[in-house]
Structure formats: C-alpha cells, structure tokens
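Here's the structure we're looking at; comments come further down.
A single protein chain has been omitted; all remaining protein chains appear in their positions.
Showing chain A:
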C-alpha cells in the first residue's frame, strides 16, 4: 500500500516535472547573436515589413518618421482583450533589455524574465525570420523616441490569464517550418519570407481553431474579422482572381482592381507594404499566386453556436 502510494507520488512528480519542462520556454541558443550586429538603417524598412508599428504605436497617433512605440492599442479576441505594451527604448519599454532578450521575444515569444508571451504578438510568424533581420529591427527601435508610458494589463478570462499554460499552446500550435513547401523560384521564396514570416499575413487571413491556433490546411483562406463584424477575405487563388499587377498596385496604393480602396486593418498593412521595394511587392504577389487554392469556409457563427450550420456547409462542399 505505502509502496503503491509512493509510486503514484513519484509518477505524479515526474509527470508534473515533465509538464513543466514541456511548457518551459524554448529560447534561442545563447550564441544566436554571436557575430550579428544590428543595422538600424536596414531595420527601418524591415520594421515596416514586419508591421511592428501597426500594433505598438499608440492608437490615434499622427503619422511620423520617428514613431513612439508606447503601446496601448487593444485587440479584442475570444479569450479577452490584449493591450499592446510599450516597446520604446525606455525603462518602461525595452530600454533595459539586451538585444538577445528582444530578439528572443520576437522569435520565441518569451520575455526578459523568461515568461511566455501571448500569440496575439505574432512571434509564431516572426520565428521564421532571420536573426539578422530581427536584430536590425531592434537596432532601429533603439533609435526611436523613448516613452515613459506604463504598459497596461491584458483583460483576459481564466484560464487564459495563466502564462505558463502558453507552453502547452506552443507545443500544439507553434510552427517554425514554412507552410508553402516544395520547389519555389527565388522570387516566390522571397515572397514566402515576406508573407509567412515578417508580414504575418496569415495571422489575419487564416482561420483559427477553438484554441486560437492557425488552421494551416486553410492557409490564407479567409477568417472572421476579430475587430468586429465583416470578414478578412480569402487571398488564395480560389478567393482572389487578381493579376499579380493588381496585387502589387493594392499593396502600394490601397486601390483594388475595381478602384475600391481597402479598409479596416488592411489599410495599416498597406501603409507598411507601401514602404517596400517594387521587387518585394512583386515577390508577395508571386507567392500569393503559388499558394494552394482553398475555398472559403462558411462564415462561422459565434463560438459555441449551432453545429448544424457547420454540417450544412461541409455537406455542400463550399459556399
């Protein structure tokens, strides 16, 4: 009896230890930045390509060449509301963090004290970026004005407010491999890097499962708009019949082939893609033409709603 109890206890301990170990942060190797020097000049356009400002500039701030990354933007999700933190070069931001710590946050989703960061911060895309590019972005951020604004707490419901549980999320949903595999031209590869890594286009354009993980089988096939009503459109070839030229024009000016102008969060994305080179915009277009066409799923009713409708949608094959 005592023996049995003891072994149960041992198993439980080992189990807890394993769970802790499994959910512990998986940091970049300590040597990741060896021989890497961030270049702030290169970092400026990479910062735009990665859209850091879209989230970390204070809401309503005027457009400027030296944005203040004081945070404060709110992101409503099914798990609660996230508030972007201050990442300006100040003690309230990342001023006291080492380059390694910031790069590790961006590429591994772990903060300076080793805590997991939520995937509302798209590290699950940036984990495919090169260390050099991220180091350049960090060098650029260090040239921007400091802000002493304190970061505001997220407003999350239990159990999503427990950061340690994100370790489990990472095990299930973190992907450091490319979605689009196979033989690609150098231009398509560049496009893949800009879309899947820096541009994190999939974070908005790909549907999520109930736990917020991206459904990579429906990559870029469109999703409900978390910012409110409406949908983020399907941009696979099944949903987007624009020419590569049309895509390039939109990424540069916002104009669609019908001379409508994209709005919502895509308007911010266009402010960023407008800063890229023509070659990079063309590479994004080439990549979008190369991803597998996926029919849009029916707009999903609010979480937990009727399964009947889902059944109908899959019965019909598409909608």
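The definition used in the following text is that a contact is a pair of C-beta atoms (placed from the backbone, for glycine too) under 8 Å apart; a residue touches a chain by one contact, two chains touch by 3 or more; residues count from 1.
Heads up, the rule we're going with is that contacts and distances are computed from a predicted model.
**Student:** Can you pick, from "Sulfite reductase (NADPH) hemoprotein beta-component", "ABC transporter permease", "Cytochrome c-554" or "Cell division ATP-binding protein FtsE", the UniProt protein name of the chain not displayed?
**Tutor:** This omitted chain is identified in its UniProt record as "Cytochrome c-554".
**Student:** Of the residues A:53, A:207 or A:233, I need the one that contacts the missing chain.
**Tutor:** Here the residue in touch with the unshown chain is A:233.
**Student:** Could you tell me which of A:80, A:168, A:212 or A:264 touches the chain that is not displayed?
**Tutor:** Answering carefully, the residue with contact to the hidden chain is A:264.
**Student:** To test your reading of the contact rule: which positions on chain A touch the chain that is missing from view?
**Tutor:** Looking at chain A, the ones touching the missing chain are residues 225, 227-233, 249, 253-255, 258-265, 267-268, 270, 299.
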